[in-house]
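As you look at this complex, bear in mind that one protein chain is not there, while each of the others sits in place.
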Amino acid sequence: MLVLGGARSGKSRYAQERCEAVPGRLVYIATAQAFDSEMTERIARHRGERGARWSTIEAPLDLAGAIGEAAGQGDAILIDCLTLWLSNLLLAGTDMATARAGLIDGVAACPVPVISVANEVGFGIVPDNALARRFRDEAGWLNQDMAALCREVVLVAAGLPLTLKA
Amino acid sequence: MLVLGGARSGKSRYAQERCEAVPGRLVYIATAQAFDSEMTERIARHRGERGARWSTIEAPLDLAGAIGEAAGQGDAILIDCLTLWLSNLLLAGTDMATARAGLIDGVAACPVPVISVANEVGFGIVPDNALARRFRDEAGWLNQDMAALCREVVLVAAGLPLTLKA
Partner (left out) sequence: MLVLGGARSGKSRYAQERCEAVPGRLVYIATAQAFDSEMTERIARHRGERGARWSTIEAPLDLAGAIGEAAGQGDAILIDCLTLWLSNLLLAGTDMATARAGLIDGVAACPVPVISVANEVGFGIVPDNALARRFRDEAGWLNQDMAALCREVVLVAAGLPLTLKA
């Protein structure tokens, strides 16, 4: 399943609730890296909101590896979020097509349900700088590939889901 | 009811038409402040488009107070829009959590139907400056709280509504 949404759209909470509908152990794969106090605060708040069924794997770059590891630990996996992961890869200078293919293969091969959260970032004015444009392009392509793979895709706005694929 | 939409999406016109389906007197609560000629022109154009059933209350900051006042004057209330109100509060240095709670209480307690218009601003690239990021966060949280309260929520694009909650 793929949960798309804007900033502060409630997409993470929605995805978490969907994941918690699966009985058993749950694995949260966090792609966030805390570079400043804004992010540190946000990560701590989100972690505090999850319950005892959850364990956490941090995977700012090797997301496919983390999915393999998580598949042995839990009955469902939540990846939050693909767009931060993309951003980490771009800053690290990784080849994007290879990374995208690796992620798609990892999700396709995963024996337990995977719910991925991603930002929809393409509904604004064309950004001024080339890196932001490239990021927007990569995010759009990744969302398209993931949406093609997933059985269910929703777009969340104001905490409420619109069904894109079911 | 909550009417979400992008810039120039037709959200205000859609909300106004929905409000005009209610018989009787209608109150328009305007949160806009005219700081420049762009805004002055826009406010005047919108006011000119409304008919004789409408009265107007200007409420750039005390929106909960305006809702109480409007409830005594009309059979339905249109708030246009929550996002400008948020922007006014941020510039005035108001405590946002208190203001948001006050608005939610005011809408919940209102004896006549309230239709609120708000911008969806989270579907673009992360803004460069911290104030814009904070504004985007606050707008998202307010939209989530209002959507949870309202019986009907739509997302308007190109003048057409997508139902998020009904």
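Per-chain residue numbering starts at 1, and chain names A and B are given in the order in which the chains are listed.
Here is the rule we use: a contact is a pair of C-beta atoms (placed from the backbone, for glycine too) under 8 Å apart; a residue touches a chain by one contact, two chains touch by 3 or more.
Small disclaimer: the values here were computed from a predicted structure and weren't measured.
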Among A:17, A:38 or A:137, single out the residue that touches the unshown chain.
A:137
Spell out the interface residues on chain A facing the chain that's missing from view.
2, 4, 6, 120-126, 130, 133, 136-137, 139-141, 143-144, 146-148, 153, 155, 162, 164-165
Where the missing chain touches chain B, by residue:
5-10, 38, 120-125, 127, 132, 135-136, 157-162
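Keep this in mind: only the chains that are shown with their structure count from here on.
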Gap in Å, rounded to a whole number, between the CA centres of chain B and chain A:
31
